[in-house]
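Excluded from the complex is one protein chain; the other protein chains are retained at their positions.
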Amino acid sequence: MFSWQATPLRPLTLLGMLIGVVVVLALVLGIVTYLIYFERKVIGWMQGRIGPNRVGPLGLLQSVADVLKLLIKEDIIPANADRALFLLAPVIAFVPSFMVLAVIPYTASHIFTANLNVGLLYYIALSSLTILGIVMAGWASNNKYSLLGGMRSAAQMISYEIPLGLSVLGVVMLAGSLNLVTIVQHQATDRFGWYIIPQIIGFVVFMIAALAELNRTPFDLPEAESELVAGYFTEYSGFRFAFFMLSEYVYVFAISALATTLFLGGWAGPFLPSWLWFAIKTSAIIFFLFWVRATMPRMRGDQLMSFAWKVLIPVALFNVVLTGALSLIG
Amino acid sequence: MPDDVTEGQAERTAAEKQAVAAKPAATDAKPAAEAKPAATDAKPVAEAKPAAEAKPAAAKPAKAAPPPDPRVVAATAVAEQIKASLERALGPGVVDETGAFKDVPQLVIASGKWLAAARFLRDEPEHAYTYVELFAGTDYKDKGYIEVALYVQSVANNRFINLKVRTPRDDAKLDSLTGLFPGVNWEEREVYDLLGVVFTGHPDLRRIMMWEGWNGYPLRKDYSPFENIPVKGGNGS
Amino acid sequence: MFGIFKGLGVTFGQMTKKKVTLQYPDVRINMPERYRGIHQFIPELCIVCNQCARICPTDCISLSGTRNEDKKLRIDTYDINFEICILCDLCVEVCPTEAILMTPRFELASYTRDELYKDMEWLYGNHLGEFGSHEQAMAAQAAREAEHAAAAAANGVEPGGDS
Partner (left out) sequence: MCALRSEEMILNVGPQHPSTHGVFRLVVTIDGEQIVDADPVVGYLHRGTEKLAEDLQYVQIIPYTDRLDYVASMLNNYALCHTVEYALDLEVPARAEYLRIIVMELQRVASHLLFLGTYLLDLGAMSPFLYAFQEREQIIMLFNEICGARLTYNYMRVGGVQWDAPPGWIEKVRDFTAQMQKKVPMYHQLVTGNEIFLNRVRGIGVISQEDGIAYAMSGINLRSTGFNWDLRKNRPYSIYDQFEWAVPVGKNGDCFDRYFIHLQEIEQSLNIVAQAVERVPDGPIIGKVPKLVRVPAGEYYRGIEGARGELGVYLVSDGKDKPYRLKLRRPSFVNLQILRKLLIGQSMANLIAILGAVDIVLGEVDA
C-alpha cells in the first residue's frame, strides 16, 4: 500500500502530491455539483415535482449554471461590516471542509489520500474549525439575523461535536486504531462484519450528530430561512456565498464518506470495483440526508440543546461502556 | 319589476342578464333561469315591509314602514329593557335613544357614560355582553357627529346588541374601551386613524393603517386627497 | 420516534407518484371556457352605450364614439388600461351586444407600463387572430364548434362538456 508518510519528499513526490490535490479538488467540485443536482432532484421527486430540467439534458448543467451565476454576481461587502473578518470568514469555513477529505480512503488503493494514523482525530479536529468561519461570518456581517445565526451555529455545533466524537469511540475501540484505513480493513475481518451491526447505537448517534453538524434539516437552525432569513450568510453574495454553500455540500459528502468508512465497511464489497462500492454506500447515506430534509420540520434551539446533552451524550457514553464491556467479554 | 331604471337603458331582468353574461360558447345557462321565481310571496317575514323595499330611493328608515316589522318591534322592546336596566344602575340620561334595525336592538349611549355603560353591560350577569364582534365608526357629516357602533354578543344569554355613541366631529373624543375589551385596541386605533376620534385612556393611540405623517382622516366624508397632502417624514398631523 | 418514520414513509412513497409539474412555456395550462383573461373587443357590435365604462370598478375603460349619418353611434376609440384592470368580468356582464368578451389569454407581462394600455386595434386583434374581419372569425368559430360537436357526437360524448 502506498503511503505518503513512508515516502521521502523529492521533487517527483511533491509533483505527485500536487497532482493528487488538484485531482481531489476537481473530483470534489464535480461531486458537489452533482450532489446539489441530486438533492434537488430527490426532493423534487418527493414533492411531486421533477426538479431541475431545463439547463442541459435532464437539467444536468443546472448546478454549473448556478455556480456561473454566482461567479459573475456583484461581490457586496456591507458598509458597516467588519471588512477583514467578512472577507476571511468564507475561506475559513471552506478550507477545513476540503482538508478533511485528505484522510478519507476512497478506494482499496487510496493513492490520493493520506494514510494518516490519527485520521479520525484529524477529521473531527479540522471539521470543528468551520464553526469559526461561521461565527465570524455571523459577527462580521453586522446584521442581527446573521448574528443570531452565528450564535445558534456556535452553540449547536459545539454541542454536537461531543456526541459525534463519542459515537465514533466505539468504532475506534473495536478497530483499535484511529487510522481510517485500518478501520476499514478491520471491518473486513471483524466477526460481526461491518461496524454498523455491533455499533448500531453509535451509528444512530453519529447520524443524528452528523445532521446537526451539517446544519441540515431538522437541525438547520443557524440558517433557518423562515426565522433568520438566511442566518449567518444573509449578507453574503456572489462567490463568497458560493463558498459557504460549497463548504456545506463538501461536508455533506465528507460526513457521508466518513460514515461509510466507519460503519459501512468503506470500500469493501464483492464483485464491483472498490471505488464503486464506496460511491454506492456514500450515495445511500447522502440520499438518506436528503430524504430527511424532505420530511422533517425544524427543531427548536432549546430542544436541540437538551436533546444533545440529555439524550445523545448519555446514549453515546452508554455505547462506549457497552462496547468496552463487550470487548472485554469477547 | 323594480322601478329604479338606470338612465334610459333597456331594462333587463336578472335572468336576461344571466343569459347575456354567459359566454357565447357556454351552452350551459340553464333555461330554468328564465323561470322567474315568485320571490315576493316567498318571503317569510318580509311581507311586513314591501313598501320600504319597493321605494328604497325614498330613503326613509326601515322601521318607519307601516306596519312595523315584528322583528324590529321585538328588538326595540329588548333595547327598552336594557335602557331601563342601565338607567336603574347609572342614573337617567345614560341612553339617548333606543331603536332597532332588523333584529338587532340598538342603544345610543350618552358619550359621557360610554365606558360606564359598556362596563355595566359587560359585568352584569343579567347582560354579560362580553364578546365584541364589531367596532366601527361612521362619519355623519350632515348631522355633525361621528358615531361609533359597538356590536356585542352576550355569549351566556345568546343576545346580540348594538351600542352606539356619538361625538361631535370637530372635537371627536371618547373614552377608550380597551380596558374592558382588549380586542378593541386596534379597532380604536383604526377609528382614530381613519376618522380622527381620540380615545382617551387608550394605551397606545397611534395611527395604524396610515403612517404617522399622514394628514387628515380618510374616512371622513369631507376628506380630500388633494387638500390633505401627506407630510413626508414628519410626525403627527 | 415512530411518527418520524411514518413521515419518512410518506415522503418516500411520493417518489413514485405522478409528477404534477407543468412545463409552462412548452405545455400550457388548459384554461376552461369561462376563463376571464384579456379582453377582446368587437367594434362592429359596439353600440357605444358606455355601460362597460360605467360599471368598471377601477375605471380602466375609456371609450368615445360619434353619431353616423344614419343616427347610429359608432365607436371611435376604445382603450383598456391593463395596469389597473382587475379582470372582474363586470364589463362583459353588462354589455348588451357582447361587443366585449374575455379570452383565455392571460399573459400580459411587459417591460414598460405604457404597453399595458391597450387600444381598440389591439383588442380587436385579440379577437380576430389570423382572420380579416369579425364575420370571418365568427364563421371560423362556428365551423370549429360544428366540427367539435360532430367529433363529440362520434365519440358518444355530449357536446359542450367540460374543457
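Lettered A, B and C in written order, each chain numbered from 1.
We adopt the following convention: a contact is a pair of C-beta atoms (placed from the backbone, for glycine too) under 8 Å apart; a residue touches a chain by one contact, two chains touch by 3 or more.
None of the values given here were measured: they were computed from a predicted structure.
Asker: Mind giving the shown chains that are in contact with the missing chain?
Answerer: Its contacts among the visible chains are A, B, C.
Asker: Specify the residue from the set A:D66, A:E161 or A:D220 that touches the hidden chain.
Answerer: A:D220
Asker: For the chain left off this view, which of B:A110, B:A149 or B:V198 is in contact with it?
Answerer: Of these options, the touching residue for the absent chain is B:A149.
Asker: Which parts of subunit B are in contact with the chain that was left out?
Answerer: So the residues of subunit B touching the unseen chain are 2, 4-6, 11-15, 17-18, 21-22, 26, 28-30, 32-33, 35-37, 39-40, 42-43, 45-46, 49, 52-53, 56-63, 101-102, 104, 130-134, 136-139, 149, 151, 155, 158, 160, 162, 181-187, 190, 194, 207-211, 218-219.
Asker: Over the whole complex, note the residues of subunit C touching the chain we left out.
Answerer: On the subunit C side, contact with the omitted chain comes from 1-4, 6-7, 9-11, 14, 20, 31-36, 55-57, 86-90, 93, 102, 158, 160-163.
Asker: Hey, which subunit A residues sit against the chain that's not shown?
Answerer: So the residues of subunit A touching the unseen chain are 43, 46-49, 144-145, 148, 151-152, 217-218, 220-221, 224-229, 293-303.
Everything that follows uses one rule, which is that only the chains that are shown with their structure count from here on.
Asker: Between subunit B and subunit C, what is the separation of their C-alpha centroids in Å?
Answerer: Subunit B and subunit C have C-alpha centres separated by 39 Å.
Asker: So how far apart, in whole Å, are subunit A and subunit C when each is placed at the average of its C-alpha atoms?
Answerer: Going by mean C-alpha positions, subunit A sits 53 Å from subunit C.
Asker: How far is the middle of subunit A from the middle of subunit B, if each middle is the mean of its Cα atoms, in Å?
Answerer: 63
Asker: Of all residues in subunit B, which are in touch with two or more distinct other chains?
Answerer: none
Asker: List the residues on subunit A that touch subunit C in their complex, please.
Answerer: 42, 44-50, 53, 291-292, 294-296
Asker: Considering the complex alone, what residue numbers of subunit C touch subunit A?
Answerer: 4, 7-8, 10-12, 14-15, 17-21, 23
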